[in-house]
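Missing here is one protein chain; the remaining ones are kept as they sit in the complex.
What follows is chain A.
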Amino acid sequence: MRIHPWSLLPGVLLLVLAGCSTTPRQGADGAAVDGATGTPGGGAGAEVSTAGIDGEDARYAGPWEDPANPLSKRVIYFGYDNAEIAPEYVALIRTHARYLGTHPQVRVTLEGHTDERGTREYNLALSDQRADSVRRVMLAEGVRADQLEVIGYGEERPASPGQSESSWRLNRRVVIEY
């Protein structure tokens, strides 16, 4: 029986979670953090802390992780202050759309980014539009909407830190994350 890589994800996630449980925690409501010293309930009871086990399971690599596979090309670059997809990237997006069409259980996140020029909030919106442009092409190619998630990161996560066009052109991008 072939085990799909994603079926292993919950196990990995639980291990990661368990390994974290001794660090200071934050309430789900986001209230001020109790810090590492907090005694539950604030009473004079015993101090309890739990520890998890380390380790990570192996998993099967997705085809997008194979450099020889066309799915490994997962970055679409954009012109300055522009969210339109250049013609040379249409084939790349279609390749992913076809794969997603035949693998309806697979979901991807479309991460939009900009270079550092311009204001941060406008860039956040621009990165969202870039990712949405890729999404719309994929939908037109028959990908189901629930397989696609769009996230704009604006200029907050540059791929290259430099302050010239050689870095900026690498930063104006949408990354297809499986």
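In this text, contacts are C-beta pairs under 8 Å (C-beta built on N, C-alpha and C of every residue); 3 or more make two chains touch, one makes a residue touch a chain; residues count from 1.
Note that in this section contacts and distances are computed from a predicted model.
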Quick one: the chain not pictured, UniProt calls it what, "Bb3-type cytochrome oxidase subunit IV", "ABC transporter permease", "Tol-Pal system protein TolB" or "Acyl-CoA dehydrogenase family protein"?
"Tol-Pal system protein TolB"
Residue, one of A:L71, A:I85, A:V108 or A:L124, that touches the chain absent here
A:L124
In the full complex, which residues of chain A touch the absent chain?
16-17, 19-21, 23-33, 35, 81, 116-122, 124-126, 128-129, 132, 150-154, 156-157, 161, 163
